[in-house]
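Please see the structure below; I have some questions.
One chain of protein is taken out of this complex; the other chains stay put.
By letter and in written order, the chains are A, B and C; residue numbering begins at 1 in each of them.
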Amino acid sequence: MTNIAFIGLGHMGNPMATRLLKAGFPVKVFDISDTAVQALVAKGAVAAKNRIEIAKDTDVVITMLQTGQQVREICIGENGLFKHLKKDALYIDSSSIDIVTTSELHNIAKQAGIHMLDAPVSGGVAAAEAGTLTLMVGGEESTFNKAKFILEKLGKKIVYAGIAGTGQAAKICNNLLLGISMIGVCEAFSLAEKLGLEAKKFFEISSNASGQCWSMTSYSPVPGLVEKVPSNNNYQPGFMAKMMLKDLRLAQHAAENAAANIPLGAEAAELYSLFVNKGFGELDFSAIIKMIAGS
Amino acid sequence: MTNIAFIGLGHMGNPMATRLLKAGFPVKVFDISDTAVQALVAKGAVAAKNRIEIAKDTDVVITMLQTGQQVREICIGENGLFKHLKKDALYIDSSSIDIVTTSELHNIAKQAGIHMLDAPVSGGVAAAEAGTLTLMVGGEESTFNKAKFILEKLGKKIVYAGIAGTGQAAKICNNLLLGISMIGVCEAFSLAEKLGLEAKKFFEISSNASGQCWSMTSYSPVPGLVEKVPSNNNYQPGFMAKMMLKDLRLAQHAAENAAANIPLGAEAAELYSLFVNKGFGELDFSAIIKMIAGS
Amino acid sequence: MTNIAFIGLGHMGNPMATRLLKAGFPVKVFDISDTAVQALVAKGAVAAKNRIEIAKDTDVVITMLQTGQQVREICIGENGLFKHLKKDALYIDSSSIDIVTTSELHNIAKQAGIHMLDAPVSGGVAAAEAGTLTLMVGGEESTFNKAKFILEKLGKKIVYAGIAGTGQAAKICNNLLLGISMIGVCEAFSLAEKLGLEAKKFFEISSNASGQCWSMTSYSPVPGLVEKVPSNNNYQPGFMAKMMLKDLRLAQHAAENAAANIPLGAEAAELYSLFVNKGFGELDFSAIIKMIAGS
Partner (left out) sequence: MTNIAFIGLGHMGNPMATRLLKAGFPVKVFDISDTAVQALVAKGAVAAKNRIEIAKDTDVVITMLQTGQQVREICIGENGLFKHLKKDALYIDSSSIDIVTTSELHNIAKQAGIHMLDAPVSGGVAAAEAGTLTLMVGGEESTFNKAKFILEKLGKKIVYAGIAGTGQAAKICNNLLLGISMIGVCEAFSLAEKLGLEAKKFFEISSNASGQCWSMTSYSPVPGLVEKVPSNNNYQPGFMAKMMLKDLRLAQHAAENAAANIPLGAEAAELYSLFVNKGFGELDFSAIIKMIAGS
C-alpha cells in the first residue's frame, strides 16, 4: 500500500486530501491550523505532529501551500522534510509558486535521492472536490509515470509538461495570458458600450471572430451573456483578483530571471495592483471591468 | 435593376466590385488610379469620371477607401457625392475608418435624404475574392434589410450591429482585442520557451485551458503549431503589422472621444509602433513575437 | 497704428486682450459668448459681429481657442478669415492645438499671402493677467521679428522655436515630459511612504540627486513640501487634470502622425484617462497622486 502524507489543508488541500482518503490510501496530514487537521482526521486521516512524523514510513508527500517560502521551509534545511524522507520517496508540490524556488527544490530533492514533481493545479475548489482538476506536471518522465495513479485521483486532466519546473511554467504562462486577455475583453466591452454597440451584439460578433478568447466566451465579465460565471453573481469568486495579481507577479519574477519580456503582462499586473490595492482583491478577477469602465 | 457605383478599387475593392459584376449588377467604378479603373472596365464595369457621373442614375454607392479623410472628401462638401445622389439612394461605406467621421457622414447623409450604412469587413483579400467576408453593419435596421441582398454578394456573414457607427465600432473593438491577445500570446510563448517549456507542449496545455484564444489556436505566432498561418511562411501577411497599428490607433481615437479607458490597448499600440517604426510594418502582425522574444 | 483683432475671450483670452488694450492698441474682439464680448467692450474694445468685420482694416489677428476644429472653422473655408484678411496681414494662433491642424493652417495662410505664427502659451491665468506668460513661437523668423513687439505685451519670455508648427511642438513635447514626470514623482513618493521613508526626507534626498525634476521641486504633489502649490490647497488647480489629458492626447496624435514612439507618454495618458473618467478631471493634475497611492 502507498502511504501518503499531505501538507497544507486549506480550501484546495482539504478536498484533495479527502479524495485520496476516499480512494483508499492511508493519508497522514499536517497543517498549522489544528482545525484544518481535525477536519481531515474526522474523515479517516492520521495527524502528523512534525516533519519527522510526516516523513516516517511515507512513500509520497504532497504539498499544497500558499507561497514558495512556505514550501521551502517545510522541505529544506536541517529539519526539512528532504532530510527525513526515505530514499526514492516521491514528492509532489501542487502549490503555485515561483520558478526559482521550484528549481531549487528539484535540485535539493535530487541530491537527497527524492523524486520530485511540480504539479500545480487549475480549476478551483469545485474541481478539487469533484476530482476534475487539471494538473500540469514537471519533472522526470519516469517519475511522472510512477506518480500518475495518484495524480489521477486528484484531477481529470493530467498533463506532462516536461523537465523540472515546467509544470509551474505552464501554469504561470497560461495565467499570464489569461490576465492579459481578461483585461483586453473588459476594454473591448467597455469601449463597445460607449460607442453604442450593445454587449450582447459585440459578444455575438467577436466570439465568432478573431477576438474570440476563453475570457469572453467562457467567463464573460459582462453579466448575462454566459451561464454560471461570477459576473452573473455580483462577481463573487471564482478566481479572486488578488490571486490573479499573485500569478501575474509570479510571471514577472519568472520573466525577470529568464530575461524574458512581458510588457503587457507587466501592465496587466499594475492594473490588478491598482484594483486590489483599492480594496477589491476578494472579488472575482473579472470584476476589473468596473475599474476599466470607470464606474 | 439596381445600379451600383463602386469607389476605391484597391486590393479589397477590386475583388468586391468584381463579385458585384459577376452577380449581374450594372457597376460604375471610380478610382484615382486609371489602371485600377481599367481592370474593372475589362470585366464589364463602366468608368465614371467624377462625382457627378458617379451619382447619375445610381441607386447604391459603395466606398472602399483607406482613411476617413478620403471618404469625407468623396462624400461631403459642395461637390460631394451627397449633393448629387438622388433622394433615398443607399450609401454603404465598407472602409475601416474612425468613429467621428462615420458619425459625421451618417448625419450629413440623413440631412440629404440618403440612407447610409457603415459596413467594414474582415477576412482579407482571399475572402473578398471568394465572397466569404464578414460584414459588420451599422445604421437603420430598415436600411440594413434593404441592403442585405447586395451585402450578401460580398460576404458570407452579414451581421447587423445596431445604430449608425456600430459597424465600425464592432470592427474596432474586435481588433483592439485581437491586438492585445496576439501580444499576450507572444509573451506567453516567449516566457514558456525561456523557462524550458516547449511551445508544442504549452500550446497543447493552454489551448485547452483558460488561456485559449483565437490568436493562439487559429493564428499561432509560433511556426509549426497550426496549419496555414503566416508564421509558417516567414510571417508573410496575412494581416500586416502596420494595419494592426492603424486599427489600434482607431481604437485609441474612439476611446478618447468616448471617454473610455483602454490601457492595454494603448500599450499594444505602442508596442506595434516600436515594431512598425523599426521597419517591420509589412510583416504579418504575428511577427511581433520576434520583438517580444528579443531576437 | 497697428489694428488688432482678438478672437476667443475665455479665461486666457480675456486677460490677454485686456493687456493689448492697456498697451494702447485698438482691439476688435469676437467670441460666441456675448457676455465675454461685453466684458472687453467695457474696457475699450470694439465688438466685431462676424469674420468680415473682424478682417476689415485689421493688421494682426490673434486667436485663443480650445480646439483645432474651432480654429479651423474661424480661419478656413469660403467664409474663413483667410479669405477676408488683407494681404500681408499677420495671424497669430495662441491656442494649444494639434500639429496637423497647425500645419494645415500655415499652408493655407501662406497661399493667401498671410503671415502666420503658432504661439501657444504656458503659465496660466495669473501669468496672462500679469503679462508674464511664456510664448513658444513657430513660423518664419522674419514674421517672428515683426510680431515680437506685440508678443512682448502678452508674455515675458518669447522664444522663437523654429519653422511653422514648432511652437506647438515645443509645448506638446514639454507637457508630455511634464505628465510623465509628475506621475513618476507620485509613484516615487507613494512607494517611499509605504517603505517607511518620510516624504520630507525623500524630498530632501531626491531633490538633490538624479531624481530631481520640476514636478517634484516646484510643484510637489505631496502637500507641505513646497510653497504655493495646488497640493497645499486640496488640489485646486493650477493646471487641471483634464487639460493634462488633453495635452497628452495631442502628444499621441503628434507621435502617431510623425511615426514617433512614446510608450510612457501613452501610459501616462491612460492613467490620466482613468483618473479623469472617474470624475476628477477638474482637480489639479498633481492630484493623480491619490489614484497612485490607492486612496
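Rule of thumb we're sticking to: contacts are C-beta pairs under 8 Å (C-beta built on N, C-alpha and C of every residue); 3 or more make two chains touch, one makes a residue touch a chain.
Remember, predicted model here, so these are calculated numbers, not experimental data.
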Among listed residues C:3, C:38 or C:134, the absent chain is touched only by C:134
Have a look at C:10, C:77, C:223 or C:294 and name the one touching the chain we're not showing.
C:294
Of the listed residues A:31, A:118 or A:267, which contacts the missing chain in the full complex?
A:267
For chain C, residues touching the missing partner are 99, 122, 134, 136, 157, 159, 161-163, 165-166, 169-170, 172-178, 180-181, 183-185, 187-192, 194-198, 201-202, 204-206, 208-216, 218-219, 251, 254-255, 258-265, 267-268, 271, 292-294
Which parts of chain A face the unshown chain closely enough to count as touching?
249, 252, 255-256, 259-263, 266-267, 269-271, 273-274, 276-277
Even though one chain is hidden, which residues of chain B still touch it in the full complex?
267, 274, 277-278, 291, 294
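Criterion: only the chains that are shown with their structure count from here on.
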Can you work out the whole-Å distance between the CA centroids of chain B and chain C?
37
Taking the mean of the C-alpha atoms as each chain's centre, how many Å separate chain A from chain B?
40
Expected list for chain A, residues touching two or more other chains, is 267, 294
